[in-house]
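Note that one protein chain of the assembly has been removed; the remaining protein chains are unaltered in position.
After this line comes chain A, so read on.
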Amino acid sequence: MFCKSSNHIRRCLTRDVVRLVVVSAVLSNCVAYAQKLPIPQNLPNNLQIHGFASQSWLKSTNNNNVFGKSSSDSGSFDFRELGLNASMRPKPNLQFSAQMISRTAGKGSPGNIRLDYGFIDYAFLSGEDSKMGIRLGRMKNPLGFYNATRDVPFTRPTILLPQSIYFDRTRKLAIAADGGHLYGEHRSDIGNLSVQFGAVRPLVRGAETEVALLGREMPGHLSPDILYIGQVNYELDEGRLRFAFSGAQLNINYDPASSERLGAGSIRFTPLIFSAQYNAERWSFTSEYALRHFEYKNFGSPPLDLNFWGESYYIQGVYRITPEWEAIARYDVLYTNSDDRNGKKWAAATGGDPHRRYAKDITVGLRWNVTPEFMLRAEYHRVNGTAWLSTLDNPTSGDLSPHWNLFSILGSYRF
């Protein structure tokens, strides 16, 4: 698949198998060591400590890179996720939670340790059937089924989340934000309804966001206004059927550097996500559909003053072969502009490659729960289009091929 001649294939396979065995041996040693760690229970104030560590290897074809130089002969080990969290519940209606994460994923995520979330949760109304409360601090943004726990491999269906909706390119916009959330829950015989609403300040920083929103690293800087975010969840029959609607509106202002011709523009970004899931004993089916409205104003540069809708969806089926083995298949589609699905209008206007504006990804994968704490995963993506590839990992658009393949394996430990 990735090697050209048969001799080369043999060499590649031998080398990759050796590498896999070494990595598995190292990981299983870590697991054996970790299982001997005394994980404390019964701590004061209901203190709980949890964490995870994962390492992936990615190998892609052509020159299309995902998280580091994955298209090189040796692939990329540049995808690592480490997290540690603590929560305390000194009273039944009061919880403190915080999580630190280090994520290495190509040039966009260098692995620095950062506060993923840290907040106070106070339920001011709490009864047998309903609850209302408030969260203050840094919370994860409730977008779709997976955003709030997107960096935790055990909560994801695959090594890479469906990229049409969970872009890794603009994750800093989506991941978490500082401010307040109001939430409510109601449980009854006809299902559980939960609602949350937040007014928060997103963590928009870094070159990746400028590249994602403005096309390249800019001399000025982006400053976000308040982000309004909300999610409604409905679960029937204890989660056999789950539905969610998430929406957000974000205004970002651009402060140009004095040397720039660009105006002090603003970007209004409005994502809407519809999610549905069916869970049976062996099967789970999940689908999410997203619309994203982008409105660029006052940049004083016609190619940047834009107004368009992006569209994404995926359908996904999981089959639990045994409690230890799970197979998954997914079809995932992204159109950067739903009025220009093949990217030709954009290519004509900008001179860019049309395949930068769409991506259709067929994914198949396997998950093996070696122990309840340790999991191995493998998956294969066949992709048409490059819309979700990171510009930082792929600086020269002309090098990219519209048809490409990606293979990945992951080992992940949790406690």
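The working rule: contacts are C-beta pairs under 8 Å (C-beta built on N, C-alpha and C of every residue); 3 or more make two chains touch, one makes a residue touch a chain; residues count from 1.
Keep this in mind: contacts and distances are computed from a predicted model.
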Expected UniProt protein name for the omitted chain (select from "Imidazolonepropionase", "Carbohydrate ABC transporter substrate-binding protein (CUT1 family)", "PBP domain-containing protein" or "Sigma-70 family RNA polymerase sigma factor") would be "PBP domain-containing protein"
From the list A:Tyr117, A:Phe269, A:Tyr296 or A:Tyr358, pick the residue that touches the absent chain. A:Tyr117
Which of A:Glu217, A:Asp237 or A:Asp255 touches the missing chain? It is A:Asp237
Residues belonging to chain A that touch the chain removed from view: 41-42, 46, 48, 50, 52, 83, 85, 87, 89, 91-93, 95, 97-99, 117-119, 121, 123, 126, 128-129, 131, 135, 139-140, 148-149, 152, 154-155, 185, 187-189, 237-240, 279, 281, 320-325, 372
